[in-house]
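Omission of a single protein chain aside, the complex is shown with its protein chains in their original locations.
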Amino acid sequence: MTDKFHQPVDAAQVPRFAGHATFMRLPAVADAEGLDIALVGIPWDGGTTNRAGARHGPREVRNYSSLMRSAHHMFGTEPYKVANIADVGDVAVNPIDLMDGLRLIENGISAIVEKGALPLAVGGDHLTTLPVLRAVAKNGPVGLIHFDAHSDTNDTYFGDNRYTHGTPFRRAIEEGLLDPARMVQIGIRGSVYGSDEHAWALKQGVRIIYMEEFVARGALEVMEEARAIVGGHATYVTFDIDSIDPSMAPGTGTPEIGGFTTREAQQLLRMLDGLNLVGADVVEVAPPFDLNGMTSIVGATVMFELLCILARQIERQKNRIAR
Amino acid sequence: MTDKFHQPVDAAQVPRFAGHATFMRLPAVADAEGLDIALVGIPWDGGTTNRAGARHGPREVRNYSSLMRSAHHMFGTEPYKVANIADVGDVAVNPIDLMDGLRLIENGISAIVEKGALPLAVGGDHLTTLPVLRAVAKNGPVGLIHFDAHSDTNDTYFGDNRYTHGTPFRRAIEEGLLDPARMVQIGIRGSVYGSDEHAWALKQGVRIIYMEEFVARGALEVMEEARAIVGGHATYVTFDIDSIDPSMAPGTGTPEIGGFTTREAQQLLRMLDGLNLVGADVVEVAPPFDLNGMTSIVGATVMFELLCILARQIERQKNRIAR
Amino acid sequence: MTDKFHQPVDAAQVPRFAGHATFMRLPAVADAEGLDIALVGIPWDGGTTNRAGARHGPREVRNYSSLMRSAHHMFGTEPYKVANIADVGDVAVNPIDLMDGLRLIENGISAIVEKGALPLAVGGDHLTTLPVLRAVAKNGPVGLIHFDAHSDTNDTYFGDNRYTHGTPFRRAIEEGLLDPARMVQIGIRGSVYGSDEHAWALKQGVRIIYMEEFVARGALEVMEEARAIVGGHATYVTFDIDSIDPSMAPGTGTPEIGGFTTREAQQLLRMLDGLNLVGADVVEVAPPFDLNGMTSIVGATVMFELLCILARQIERQKNRIAR
Amino acid sequence: MTDKFHQPVDAAQVPRFAGHATFMRLPAVADAEGLDIALVGIPWDGGTTNRAGARHGPREVRNYSSLMRSAHHMFGTEPYKVANIADVGDVAVNPIDLMDGLRLIENGISAIVEKGALPLAVGGDHLTTLPVLRAVAKNGPVGLIHFDAHSDTNDTYFGDNRYTHGTPFRRAIEEGLLDPARMVQIGIRGSVYGSDEHAWALKQGVRIIYMEEFVARGALEVMEEARAIVGGHATYVTFDIDSIDPSMAPGTGTPEIGGFTTREAQQLLRMLDGLNLVGADVVEVAPPFDLNGMTSIVGATVMFELLCILARQIERQKNRIAR
Amino acid sequence: MTDKFHQPVDAAQVPRFAGHATFMRLPAVADAEGLDIALVGIPWDGGTTNRAGARHGPREVRNYSSLMRSAHHMFGTEPYKVANIADVGDVAVNPIDLMDGLRLIENGISAIVEKGALPLAVGGDHLTTLPVLRAVAKNGPVGLIHFDAHSDTNDTYFGDNRYTHGTPFRRAIEEGLLDPARMVQIGIRGSVYGSDEHAWALKQGVRIIYMEEFVARGALEVMEEARAIVGGHATYVTFDIDSIDPSMAPGTGTPEIGGFTTREAQQLLRMLDGLNLVGADVVEVAPPFDLNGMTSIVGATVMFELLCILARQIERQKNRIAR
Partner (left out) sequence: MTDKFHQPVDAAQVPRFAGHATFMRLPAVADAEGLDIALVGIPWDGGTTNRAGARHGPREVRNYSSLMRSAHHMFGTEPYKVANIADVGDVAVNPIDLMDGLRLIENGISAIVEKGALPLAVGGDHLTTLPVLRAVAKNGPVGLIHFDAHSDTNDTYFGDNRYTHGTPFRRAIEEGLLDPARMVQIGIRGSVYGSDEHAWALKQGVRIIYMEEFVARGALEVMEEARAIVGGHATYVTFDIDSIDPSMAPGTGTPEIGGFTTREAQQLLRMLDGLNLVGADVVEVAPPFDLNGMTSIVGATVMFELLCILARQIERQKNRIAR
């Protein structure tokens, strides 16, 4: 069935520095028609409260995704052989009107979902996940596995502003997009606004696993708990690049020391295998603060790990149908 | 009268790298009470259509203004001996609500103007000049000397959004803050959206001096024309750092090659001497795109040149009163 | 006729940081069929004797060409209204086999020429111009206007190696691709291997205008001479980014201080208008040595200037045919 | 009692990029009067034998301390509610006279100690700790917990020069400021001048825990030993940023690979809780060698961890008095 | 016997920033005559398929090797007291002719081997190890301990090109330079061209220890296996800097996240002690992609660790002879 699927440019024939920079060197297509997985950019950081720049994330993650090859060395999975995957470009955005930005992003992701493809998005700041959830949770609340340094469940900023990259998951719970009982946040750390900053989230039933607990228990044990929390129902995965240590991912707006190593991140991501995912994203890659593309390389690799997880899910589904 | 005025820290006693980074190493004061000139930051880039980052401008211009000394080597002026000058801090801003941002900036500058001080502001993107003009032009339209690579007189962006850093001077003319017959734009260059991009501004009577005309005529002749255009009435000066060549001021959102050299900029600025200024600003210094502070050093030096012009104006006024 | 032509993405609707990075935000097309001008990358630096990196040039010039708008502010030309222009991608290259690399590049450019389009190429190192000339000079030697810090007419390097970025124009003369009597090199400067380094070229009749002569005479006079040298016959234009001063274009392999300002470069380029060009290139943009994209911005702008010159030539030709 | 204490600017109202860059966004005060803890800069690197630049440390640590929030997410401590803390500015220094520099630093810290405040200093190179110890150990030798890649107990450099950043702790022992039996150095590593480089320190009774021993035993066990060594008596804590791995803290003069991760550093620092501290410092942050503020962020976070430890000590003392 | 050996410049007398930058501040000598160990540069990256720059590796590793001192803090070894070591300069190279480059490198290393010295080389890309093996394996195949992110046992690239930095160990096995049964590759990771990419190497008997296996088993256990594989026979050690995590060694052409920490690398390297080595190298340090010399510092330290291992081997041999 491979020959029906889009294939990346072959780096053994065309060097990695050549050609247009699309996600994973896959073809750029007009829309998600016929795709199993749609790679999509969300170049928007309108919710950023401090250092903006994640608007440039999709461009640079595309650029450095040229370094990715076509098979996963541990799973053995060759995603482009088991699923039809392409780069659908960036959703429309509005850099100067926050509410219009949210509307446009939701529209863009909805267009993917309506074609039956799984969205794998690259942000953008973390507020972009809110309109993505609006698009993927149209049939009811979904679960969430959330890798991040920050809980992003605050209420308001700068007066009574309810939409920033510090509030998306509070809004998503309030809007019924997320089931707080099926939410787990992993890697939370750093100084907080007050000793009760996480009280609201905890009260909703969100499970917060601080970095210190992660260090004590390890990726395997933590992910087993996370898998139990979300269970077999529809689940979304959101990966904030600032969950990674700033030495490995300096190009982000709100760095917090003491983060995941990339090795730990890979362990965590590989344990997503077998869940029932409705989409995933990598957010907060902010190239203006990056160093020689280091963070974009991490973002591209996280994206590739997620892509393999989604492709394996597609493969299982196709095998079930085939049986 | 010197001993009544705020003085900068003496770099021959306290090294430049020591101490808090205020504008020109002057005292940080709570408000403009008693000041002749108020140095103020506007850390906001909500109108930026491409590369944000000017929100970080005031912080870094303050940092590098430590390199400035206390006398002008050509004028001989010692500004801190002839005027009372201090750093009044940053105006309040809102990074995620454009209209609230404009309101807060206007309030902040109005508070300075109401104390009788001249504001010398550091942006921020160029949309910040609109609320500054609302504050300084409360008694009627003012003239404008505008150094920039771009005319910033476009109408709308991203649908019908009327407020971006590409539109402030159209809005200011429409609001009656600027008298287009007393407006001159110098250094305009670079590719344009269409061959008629500047038609509206020209129709209002704005004088646009393209870089090519500047090169042909020179700073002296161009500024003589500019001085004639604004005359002796109330005039504002706005200096977009992207008027400078990107090799000298790379830290900005919309670079255009072929800009002013800093030497030319100094020639231009010194020819502002003797006008009747109601305030001035330096905008679009975007540190995330800067290189080792190079652009902030230019910004701080432009600020010092403007400061000397304003101080000389204060000195003349005081002399007139004394006579 | 505009609606038949490819148009760039509209930056007033889609922000510059969004979408795939093609040259000038034009559509990526499969080949030059139907094009008047083909924008093409040559990601190859196999002839580089010191600091490689120009292989990454096309990728980054594409990236920063997002800053270009659609009209020339001095000519008033709107190139995408008068000519059909698109991004045909990169030619095939071979990064580890020099002779195969030269063959592949010639093939790639020949495919454009055979479609009747003018190639506007972005290198790559300056040796890439040799196979380009083999493609565009199939009907006999062409003239050359050559902007560079170096004459690139040396004979051999590292033993008897005849193909490096220091030798392309000697080879091109020897191969009958260039008519030395119709060749002019402008901006040559910097220390040389020996006081007789340029003797061979001068003997062939090449006109070398050192930077010092350029400074003394100015762009207008120098270009009038250059235009007289090449006359109305078929001429190629090659622009080595190291002709620009390293402060403005640091991202290059062989920097020489004392170069053209970008303003001078724009003056020079605009004086190409009206010649009979068979193609043009911008070479030696080496992103690994660049600073925040500064050199790629210059490269993209030089490309836009050349694009306008070529579009105006197309327009004239169409008008002649129409008459 | 909170309302009597200085409070940092609220980042939910004033964005982090706005306002003057003081330590932790706390008020800048004239002296330590009324303070429990005085945050102070020591911008001096006169003892640096190789790569200078730590003189710029306080400025940049202040800058990036804007990222710190007001509560510790593990302790739950809100330091600004339990102790009166402010930024007292930088001590006077002399960048070109080493002995005068040492004298001025001692004076500056003595002024804090005499007001009854605990100094939390940011260097500066490690020689700055010598005059700090002269100020805090006026009543007799104190214990020392010393995190570093280097023992800094060498004797002389460049002839018979006794004061460099490689000698402070030898001098401090000789001067009776430190009790070698209550000294522990943790994280020591890297090539040495000779196999006997640490012989003198070991002979005095200093406990040196090499990085390799730390890796084998872990933070908990090592710190239990360290706590036993210093016991309940007066102890100073000095944290050389080069104890951290250079990938996480590249901005330092004498990097040594194989350092602490920031996560390990946080574990170590939190185990200082409950000791009897007379002050602490973070030294050797050298911004000219830093990358996008990465090291300053680590420095600011280490400072915040130390601040919480000191605030908890103040809180315990106040509770004891209240009882 | 020390006084007969070359000694590095003493940093306690001559600061590290002073003097010519030779490897380890040792004397530059004309050839390997009289040396036990020859430090040699191979400034060549002709086999690089993506991001070139390792040609600049020897220059910058020399520069940062000034930070190395003269004794190993764990072994206690003082290499310059037990072996005669010097910097023999760079081998001749040819940057534009791959096959001539390989020939020249082999000649350069052969000249060292023929003098009876052990070569400790700094590349250069990994293809440089092939001609080094041709020089050191003249008497029959040697064993290999290979630290790398990539197996480098692919067959051809860009058509039928057999010599790239992705193929050296396949060629070396084919040429009989390496005994595949005595080869171990440690740290292999990252996406692969296909799920069977390593099949050829595995079929030859090469032992591949993926990073994931290393993480599970630890350095001690893995190296015990590696030591058993190579046994007491002649063995070469090659250290690709991309085996280290890109956060610690960003300056390399083919970064892969999830790499060794430098601490792990030091553990691995120290376990080479006691083997029978015929030489060693550090390759793929590519300064144009480095950040403030971070990767060169790692490269210099890896070189120092290898130097101590080789010096200890020399010392044992001399002791055996002496006995």
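Here the chain labels run A, B, C, D and E in written order, and each chain numbers its own residues starting at 1.
Criterion: a residue touches a chain if its C-beta (ideal position, glycine included) is under 8 Å from a C-beta of that chain, and two chains touch if they have at least 3 such contacts.
These figures come from a predicted structure and were not determined experimentally.
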Omitted chain's touching partners, listed by label: B, C, D, E
Residue, one of C:Gly205, C:Gly258 or C:Gly274, that touches the chain absent here: C:Gly258
Touch with the omitted chain, as defined above, among D:Arg55, D:Arg170 or D:Arg207: D:Arg55
Sole contact to the chain not displayed, among D:Gly46, D:Pro79, D:Pro246 or D:Gly279: D:Gly46
Candidate in contact with the missing chain, chosen from B:Ser70, B:Ser195 or B:Asn276: B:Ser70
For chain E, the residues touching the chain missing from this view: 14-15, 17-22, 28, 41, 43, 55-56, 58-59, 62-63, 87, 89-90, 92-93, 95
Touching residues (missing chain, whole complex) on chain D: 45-53, 55-56, 94-98, 100, 157-159, 161, 163-164, 288-289
Where the missing chain touches chain C, by residue: 49-51, 154, 156-159, 188-195, 197, 210-212, 215, 245-247, 250, 254-258, 289-291
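Basically, only the chains that are shown with their structure count from here on.
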Number of steps on the shortest touching-chain route linking chain C and chain D: 2
Which of A-E and A-B has more C-beta pairs touching across its chains: A-E
Innermost chain, where centres are averages of C-alpha coordinates: A
Shared-contact residues (touching 2 or more other chains) in chain D: 15, 17, 245, 247, 291
Chain-level touch network, classified as line, ring, star, complete or other: other
Which chain pairs touch, all of them: A-B, A-C, A-D, A-E, B-C, B-D, C-E, D-E
